[in-house]
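Of the protein chains in this complex, one is absent; all others appear in place.
Then we have subunit A:
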Amino acid sequence: MRAVFVSVALLLLAVSPAVSQTSPFDMSPEKPAVPAPVQPTGVAPAQNDSAPIAAAAPQPAASLARRYIVPFTELVLSGEYSQRSWSLFLTPEQAAAKAELHLGYQNAVVIAPEASRLKISINGSELVDAPIASSENASDISVNIPANLLHAGMNDIAISALQRHRTDCTIESTYELWTQIDTAKTFLSFDGPDAGRWKRVDDLRAIGVDENGATTFNLIVPSMGQTISTSPAVRLGEALALMASMPNQSFDVSETGSSAAKPGMATIVLGPASELSNVLATVPPAAETGPVATLIDDPRLGPSILVVSGPTWQAVDMAIDDIAKQVDRPAGSLRTSLSTRTWRMPDVPLLSSASRLKFSELGMNTLEFSGRRVRTDFAVGVPSDFYANAYGEATILLDAAYSQDVLPGSHIDVYVNDNIAATVPITTSGGEILRHLPIKVTMRHFRPGDNVIALEAVLMTRADAICAPGATAQGGQRFVIFDSSELAVPDFARVARTPDLAGISGTGFPYNRSEYTLPLIMDRTQPESVSAGVTLLARMSVAAGRLIAVDSLTAATAVADRNALFISAISQVPPTVLAQVGVSNGASSTWGETVASIHPNTEATFDRWRERLRDSGWRGQIGSLQDWLTRTFNISMNSFRIFPGPAAEFTPQGSASLVVAQEASPVGSGTWTLVTAPTVGALRDGVRSLTEQGTWRQMEGHITTVDASDDKVATVPVTRFNFVETQPFSIWNYRLIVANWLSANALSYAVVLTLLSILLGFATAGLLGALGRRR
């Protein structure tokens, strides 16, 4: 089968008859080329499988006018219909320049080209609508972008794939359909004199991504060794991170640094004017007199270097403040959305109490579908003090319809963060219009921050059962979800917990709201550790949506009972801090040397054997009863625990290269978080892995470890925690908090219920003794 390219006509604001979905639908990624019928359950989207910091080959100067557009390490469009949308910031010069869109992709061999189409639209205008026919080798498409389509600022990009199997009509076959976008060959190229340069500080928003979806800030601080430089560096890093708001941002902090100008990378020089001469060929003269933040072309470092300077450190701070105040959010202001536009359209609404949102408000438009399995999703955010995992139930009021072809036995599934949360079986034949059908969605899998809720319809028809030749491509519309559907979230309990790393991941809690500057204890002398610190705090600021003021001068011993963040190689971490956050003291000597697990992990081996022997004999039946209980009621031994035992000390094992551990401060009112690795190099790489969007959102529990080599995340759940009040006292909130706690501790509820019932029985006896006749 030869792939046939259909070049796309340039149609200004064209309305092609083939356009059926031009609206942004964000399809959750699935692993491509999985032939087996894999149920997409708890597996997190694997979009960060390869290390983003691949060797960056020196780029020719002209490539500066190139903007890679895929903000992910990997982009795979899988299933019969898949869609992603995000925004791209363009400078006025880029918007004005003549531009060309390049698209490179490869697809699964089973995709039928005549029935499958790949589409890209920018700002609502469809630029690519091509058959998917590139199974043998990657294909490149390039399209001229009509003038005036791009504009300065945010430009919306939507990419979608409609894919059909060549021969198979089964549900399973839809899992074999994938199209992988080649991120290195998918970019905008600009033909304009200044399109590759930044002129204003604000132009840094257009930093974009490199070919791996990563964004790197080269922060050159000549006086890095001085203690006074650390806080400004962190603050500038936070401000820049908030400005760009890209999903995978990292900072390389160095004293001298050399610029390798390329897309997705910016170079910033920070320091008083007197110290900049070491790195810059010419120091901007204004820096000698007052605060300055400006972009210059430097012969030594290259074009578009951001210089933040002034005569003194105070002036430098003022220059940073000028940048920061554009992006900072006042402490008291209510946050209503999480800024995710650069990688997910639209910005995710943040729910802080009961709310009802129409799908249209969540960026999901009416979707008609003619295939077998369709998945579409939207995202909502919850705050870090969200505490309804155990009892909470949201409701989707679904407006949908299915045709008479759809057979009973089809179903609509709801996934929250890729965990199944509800199933609605279709039980009637002959088609039906569902009007605001309530679907209860457990909030068990909600995490602080953004949460992806996916709806997947699995449709079975008689035609598919027969599967006549060509049937895969044919057929009228079978299913539609209307954007008038609603998500209703009830009031949920709000109280924060310590430790809870998910809070940091979600909204930077508790460091996002502290009234004092956050003590940041790190090794300032090592550029790697400073890079790690700036990268981490920048990520936390993006999560928090505001700058987090840090105080890098506090000594570990002087933290007392405040919040604190410790970022060091493990050998530098004070033993008291290790003990407090529950990391084994011995770890400092052994970790990193004992590479991989020398001792076989008995528990894991046992589990594997038990798994293998599960289905045999009557014991297997008991096993499946257990499974059923777990599935249906989520009952585990934890439910029968009344008082949690003390958490075992954690010793980093195996290939974990970074450990993030959180625990309450010694007296309990502050929250200490330790980020540590065997070496400073591992610390920098580990934090870079951790702060990537995909990894970052997996951080949770008491301890999270990251394996930098493959971005594998492991967590140690919280066994014991303190509540941290975040809301003014209200009976209603307390009731919900109690409900959640008791739901998580089922036996406690039973015990309390028993005791209260006994009390009621005795009270009733007393009452009956006092009232009525006694004789």
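By our rule, a contact is a pair of C-beta atoms (placed from the backbone, for glycine too) under 8 Å apart; a residue touches a chain by one contact, two chains touch by 3 or more; residues count from 1.
One rule holds in what follows: contacts and distances are computed from a predicted model.
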item: Choices "Cytochrome C oxidase subunit IV", "RNA polymerase sigma factor", "Proteasome subunit beta" or "Cellulose synthase catalytic subunit [UDP-forming]" - which one is the UniProt name of the chain not shown; value: "Cellulose synthase catalytic subunit [UDP-forming]"
item: Chain not shown: contacting residue from A:281, A:465 or A:759; value: A:759
item: Residue touching the undisplayed chain, where the options are A:225, A:290, A:425 or A:470; value: A:425
item: Which residue of A:285, A:299, A:476 or A:769 touches the chain not shown here; value: A:769
item: Interface residues of subunit A (partner: the chain not displayed); value: 390-393, 408-409, 411, 425, 427-428, 435-438, 440, 632-635, 639-640, 735-736, 738-739, 742-747, 749-754, 756-773, 775
